[in-house]
Structure formats: C-alpha cells, structure tokens
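Omission of a single protein chain aside, the complex is shown with its protein chains in their original locations.
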Amino acid sequence: MKLRVTRKPVVPIVTGIPLAIIAIFVIASRWIVPNATRQDIMTGVTSPGTAGHLFGTDQLGRDIGQLAIAGASSAVVGPIVIALGSMMIGILLGTFAGYMGGWLDLLLSKYADLLLALPTTLVALVVTGLVDGGYWVTVLVLIMLFSPTDIRMVRGSVIAQTGRPYIESAKVLGLGRLRIMFRHILPNVLPVAFSTMLLNVAFALVSMSALSFLGLGVGPGVPDWGRQLSDSRDLLDRNWGSLVLPAMLIIITAAAINLLGDWLQERYEESSVAR
Amino acid sequence: MDTAHSHRRLTQLISRGSLTRFIIVRLAATGLLLLVLSFVVFALLHLTPGDPARNLVGVRNVTPELLQSIRDKYHLNDPFISQYLRWLGNVLHGDFGESIRNNTTVTTLLADRVMLTLQLSSLSFVLTVVLAVPLGIAAAWRTGSVLDRSISAASIVGVGAPTYAVGLLLLYIFGLWFNIFPVYGSGDGGFDRWWHLVLPAITLASGLAAMVFKLTRTAVVAELNQDYVVFAQSRGLTHRQIRSLVLRNAMIPVATSLGLVFAFLFGGTILVEVTFALQGIGSLLAGSVTFKDLPVVQAITLLTATFIALTALSVDILYYVVDPRVRKRGKQ
Partner (left out) sequence: MSPSVQFNRRTLLAGTGVSALAMLIAACGGDNKGMAGNGSGVSGSLKEIDLLTVAFPSSLSNLYPGQEAGNFNYYVACLVGEGLVAPDGTGKLVPALASKWEQTSPTTYVYTLRDGAKFSDGVPVTPEDIVYSVGISKDEEKSPNIAYYWANVDKAEKTGDNEVTITLASPDVAFEWGPCAANALWITSQAYVEGNGGEMGTPKALLYGTGPYKVTKFEPDTMVELERVDTWWGGVPPVKTVRIEFITEEATRVLARKSGDIDLAISISLDQLGQWENAADTSVLFAPDRSYAGIDFNTAVEPFDDIHVRRAIAYACDRATVVEKLLVGHGEPATALITPDQISSVLGLDGARQALKGVLDLPFDLDKAKAELALSKVPDGFSTKVGVSSSAPQISQFFQSLAETVKPLGIDIQVEEMPVEQWYDTIGSADWGLAYMWYFNATGDPAEMSSWFFGEGNPASYSNDAVTKLMAQAKEETDPAKRVEILIEAQKTALADIPYVPLWWGEAATAINSKYTIEDFGSYSLLSPWTPRILTVD
C-alpha cells in the first residue's frame, strides 16, 4: 500500500473557486445583472468583444454574458433539488431495504431495477414532452429516475455497516430498529451519500441542459444555459461566443462538482479503510 | 459493488442453482418487468392530457364523425384492460399501429431507423470499451500518478461536455478543416454508412467513455485493495499472475455495469442524432414527442426498454457463468 502523505487540499480550492463564483451568480444575479433580459433590437447580433458586450449579443440585442449569469440559477437550482430529492428517497428506502432485508428489500430492489431499465433522457423526454411540462416537471421526473441508484447505494452502505460490531452491540442492547437505523447507521452512511449527491448534481446538470437543448423546460427568452446552447445554433456565424460561453459554463460547473465529489469520496474511503 | 450483493442474494434463493434454473427465473423476472413497462407505455395514451381520441386525430380537422371513427378504430370505449390486451396482442404481432404524423405504419417508420441507431450505438460502445477500459485499468494500477490524474481530469470534462458542442467541434475540426470525415448524412450503406457514423460515435463515446473509465478504475482499485492481493503477493505469485487474477475479478462488476451503460447509450443517441441530423429512432422520438405522435412514442419506448432489459438479462447470465464465487455457492 502506498504511504499516504498529507496533501494540501488542492482539489477543494481549485474546484471551490469556480463553484463559489457560480454560487454567487445563482444567489445574486438579480443584483449583478438586473437587466439581463433587456432587449436592444437596434444593436442586433454582435460578436464577442464589441463595446460593452464581452460575449456579444443575440438577435434581440441581449448580452450573452449577462444572460449566462442570469441563467446560472436555472442550470443549478433544479439539479440541486433533484440530487437532494433523490438522496432523501434513497436514504429512506435504502435504509429500510438494507437493514430489514427480506421481502421489503426484494420489492425495493425490483422497483429499482424497473426504473433502471429506462434511459434517463428518454423517459424525461417522453414524460415531460407528453404532459407539456416545464422546468419543475422535468425536475420531478429526474428525481424519480435518479432515486434507484441512490437507493441501491444507501442499501449497500447500510448492509456493509450492519455486520459491524457496534451494530451487533446495539442490537444486543435491545435498541429499537428505527433507532439503530437512523441514529447509528445513518450517520456513517451520510458522508458517502453526500459525495454521491454531489455527483448527482453534476449529472443532473448535464441532463437538464440536454433536455432544454431539445426544447423542453424553459420557454423562449428565459435565461438558461441549455436553451442558450440551442439558440446559438442560429447565431454561430455571427457570434461564436453564444455557443462557447454556455458550453464552457456547463463543462466547468459539472467538472468542478464532479472533481469535488470524487475527492470527497476518496477521502471517505481512506478514512473507512482503517478498521 | 452493490450488484454483487443482489446477485448473491438471488443465487441463495435458488436452492439448487443450476444454470438453467437461473436463466428461467431471470427470464421470468424480465418478462414481468417488460409486462409492467408495456402497461405503463400503453397507459401513456390515456395519461397524456386531453381526450385520447382528439390526440390521435393530430392536425386533421376535428369533426364529430372523425372522432367517432377514431374511437371505434382504437376501441376507446372498451374497458381499459381489454384495450390494453388488444394493444398488447397487436404489439406481439409486430403491429404498433399508425403514426399520427405520417399516416404510415409505425413499423415502416422504424424499420430503417432502428438499423442506424443500432449501428451508432454499437460503434460508440466499441469505441468506448476499447478506449476506456484499458485506460481505467492503467490508471487504477498506478493511482495518483500523472497518468491517472490527467486521464481522470479529462474524463471529468468528458462527462460534463454538452453533446451539441462536442459534436459541432468535431465536425469543424475533422469534417471541415481536415476533411477526413463526411460532414452530414448517413452514407450509402455498407462501409460508407459506418464511415459516416464515426464522428457521431466519437461524440457519443466521449461522455460514455468517461463513465466507463471511472467504473473500471473504481472496480480495479477495489480489487487491488482486497486482502487476497496481499496474500497472493506474499505467496510469491508473479506480477503477471496477480494481474490476471485481479482483472478477472474486476471485470465482473465492470461487465455488469456495462449493462447500465447501455441504458445511458440509448438516451445519448437522441442528442447525437439531433446534433448530426441523423435519421435514427432517437431523433424520431424527439420529433414524435414534441408532436405527440403517441403510437410512435409508445413503440420506441417499449422497444428501447425491451432491448435494455434483455441486455441486462444477458449480462446477468454472463455474470453468473463467469463468477466462480457465485457458481460455487450455487452448487452447494
């Protein structure tokens, strides 16, 4: 085994900076870019670097950079809700399944199998498209679709904990099942759950922007990275910034979250390897 | 890996664990799964907002006579169950009804397109496995090295990159500047078709490879951390022998997860097909959903789900055959 030297926390710093910036965009866009959707039809489309427009403008004269900043919340809030919702379902059902076992476990596992047989994009596309749902319908659908993986993950983690001595002693002590599950096992599962949640945020971000790219989700003129990507198709020759900026934002945000999530997972594994 | 747990449980449930028995049980489970899915897919017609008959009329002028004839044709006034059974019966005969948009049978519409999507998927899959698995193994073998870190970083970018942006980038670089690959269309069949699918396949593989790379790396690292590796080392097994042992064991969870990867593949083809203007079932689905062409949507959803379920089944069987631990336990 490799000797572990204490490393400087490079990853959190490197990922933390862009994420902090995005967080600022999400929370404070109302104050940073209050006029993001302001039109200026006389200006029309301009390319990156024109006066006052770092990333150019679209056909209605809206500044691409400002739209992107305003679009951060649409890109990020939904995925966070999805990851949270999915993990809550995962924790609830996964803990029961893992600890109780038996037919409950079987049922939940088969339910998870059922949902996993369906590709995310396809189901989200079909459901949201057929009911003409918007942003939040998509969020709901994705929560449903992400939950099986979380259920399984939590279940596996709970099962791994169940054999441990401290649980045995809790059982011997006669502690109630619910108490054991949620007061003793769960705290040990949470770190891994948290890092998985982060990874889910990244995945949900990519999925949701893909769906708005396909035309579901937000309406025209509403700031959203996926929507901006789709709109850029008509702007490419006049303003390449309209493609590059939202694309880079999606990549950077997803990558940063992924890196952070991975790093957390690794740290958890390290600390749990010690017996 | 968690799948390992559920599979071990399952084999415990089979008292005598012969392969045939296993297959039968899994087939039955898959069949049940598909039945439930088919029920849900059928119900889409009734779950979609609006009157089903009205939805089936599409853009034609709605007259009371037309609505009535649609109701008769699709037996919409019958009890739900008998409608479902009738629909299921048709489906099992390969009849998915008519497309609302085109007035042709759904099967005709799907015929050419299924082939293209299959070709695209398989090409992507091959590219992904060939690229990501060896890299995953190499990275796992040397965790923390420059190789590991750089490929991991690249894969993280790959997962986040929007399909449209990657596709367009590849088109410009390899289609236009270097003029190696054709810029549009799906070719004239045969080799030309595969050649046309290279850029789309690479685009699709970029996201997929990142996932598979991570999976492989995690699986191999997990195996390397197992006790038996230290044990084998202390017993003097050669490096090569240990490696093949570790890899064989690691490939099992990887292979199992590849089944899941296939599920993501299908969703991914939708985006790539739209980006590259390919006439596969992914782009057809996107168009049909926005148009609410229900028969087509139902057919594609069901076909995809079936395909994935069958793939998962095959992977399960393979897993059962390959994993000595599972088989041994079964033989007790």
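So that you can tell them apart, the chains are marked A and B in the order they are listed, and the count of residues begins at 1 in each.
By definition in this document, contacts are C-beta pairs under 8 Å (C-beta built on N, C-alpha and C of every residue); 3 or more make two chains touch, one makes a residue touch a chain.
In this text the structure is predicted, and so the values were computed from the model without any measurement.
Undergrad: One chain isn't shown here. Among A:Lys110, A:Arg164 or A:Arg238, which residue touches it?
TA: Once the missing chain is taken into account, the touching residue is A:Arg238.
Undergrad: Among A:Gly52, A:Gly102 or A:Gly219, choose the residue that contacts the chain missing from this document, as touch is defined above.
TA: For the chain that is not drawn, the touching residue is A:Gly219.
Undergrad: Of A:Pro9, A:Gly44 or A:Gly176, which one is in contact with the hidden chain?
TA: In the complete complex, the chain left out is touched by residue A:Gly44.
Undergrad: Name every residue on subunit A in touch with the hidden partner chain.
TA: 38-39, 41-42, 44, 59-60, 215, 219-221, 233-238
Undergrad: Mind pulling the subunit B residues that touch the left-out chain?
TA: 58-61, 101-104, 109, 112, 168, 171, 175-176, 179, 182-186, 274-277, 279, 290-292
We take it that only the chains that are shown with their structure count from here on.
Undergrad: Please name which positions on subunit A make contact with subunit B in the complex.
TA: 2, 109-110, 113-114, 116-123, 125-126, 129-132, 152-153, 155-156, 159, 202-203, 205-206, 209-210, 213-215, 226, 229-230, 233, 236, 243, 247, 250-255, 258-259, 262, 273
Undergrad: Given the complex with subunit A, which residues does subunit B contribute to the contact?
TA: 1-2, 5-6, 29, 33, 36-37, 44, 47-49, 143-144, 152-153, 156-157, 159-165, 168, 207, 225, 260, 263-268, 270-271, 274, 285-286, 289-290, 292, 294, 297, 301, 304-305, 308-309, 312
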